[in-house]
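The structure appears right after this line, and notes come after that.
Apart from one protein chain that is not included, each protein chain of the complex appears where it belongs.
Labels run A and B following the written order; every chain starts at residue 1.
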Amino acid sequence: MPFRHKNLTLRTTAKNQILDITEEVRTCVREAGAESGVCTVYTPHATAAITINENADPNVGTDFLRALAMAVPEHEDWLHDRVDDNAAAHIKSALVGPSETIPIQDGKLALGTWQNVFFCEFDGPRSTRRVIVSVSS
Amino acid sequence: MPFRHKNLTLRTTAKNQILDITEEVRTCVREAGAESGVCTVYTPHATAAITINENADPNVGTDFLRALAMAVPEHEDWLHDRVDDNAAAHIKSALVGPSETIPIQDGKLALGTWQNVFFCEFDGPRSTRRVIVSVSS
Partner (left out) sequence: MPFRHKNLTLRTTAKNQILDITEEVRTCVREAGAESGVCTVYTPHATAAITINENADPNVGTDFLRALAMAVPEHEDWLHDRVDDNAAAHIKSALVGPSETIPIQDGKLALGTWQNVFFCEFDGPRSTRRVIVSVSS
């Protein structure tokens, strides 16, 4: 079977938060038994995103969230704030994007030494956030 | 055949515009008869982009365009404006990116409840904009 999908469930605890999901994604690739392929990590939420960066220093994620807050200020007369007070979260989600695709080589995710997979929460805390890991081999 | 591509044609009517192409993408997935796979939505233009976000309130798209205009102002002494007066459109296109990849599970695009696929026009109006929907299963 060329495709295997696995659904992950996450809990977030802050309005803006970075969760490192690298180990969960590696487990999916291992369980799929894929020697060669690609892995797409996707979140089906319009106020969250997936990105890849360093987590050896967790402040990288903190800096990223602050940079996004500078570029997309809260309550900047956004029209959607009149309906549902989370326009900045939607804008950040659209900007960072809901997915990343990573090669699988020799049975392993081809992440670089300093790369980790991040789930980005922009409108938490939420008891249930979902991520779909799709392995194609 | 593991890959099926379908070309969509769009018309835009404003300089900056969001077009919701979710139904067109869903139709491609249905026509491909894919039970399990991924779908890549790609636009071959350097002044447009693809993103995913909420359209239940169409103001989310409007807010997104305004946030991009704040981050990437028009005529900020961009060098490319001397050649072709659309540098901001190119920068927005490179930032948002030309593609998104979405899982297909149980024959359906795994978009979340609040997710729609957006074509982003940054240098319209244009009579013909193209999108390629590639279904891999």
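As a working rule, contacts are C-beta pairs under 8 Å (C-beta built on N, C-alpha and C of every residue); 3 or more make two chains touch, one makes a residue touch a chain.
These numbers were taken from a predicted model, which means no experiment stands behind them.
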Considering the complete complex, of B:61, B:98 or B:124, the missing chain is touched by B:98
Which of A:9, A:27, A:62 or A:127 touches the missing chain? It is A:62
Note that subunit A touches the chain not displayed via residues 2, 36-38, 51-54, 57, 59-60, 62-64, 66-68, 70-71, 95-97, 100-103, 105, 110-115, 118, 136-137
Which positions on subunit B touch the chain that was left off? 1-3, 5, 40, 42-47, 71-72, 76, 78-80, 82-84, 87, 90-91, 93-95, 97-99, 101, 130, 132, 134, 136
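Here is the rule we use: only the chains that are shown with their structure count from here on.
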Approximately how many whole Å separate the CA-defined centres of subunit A and subunit B? 19
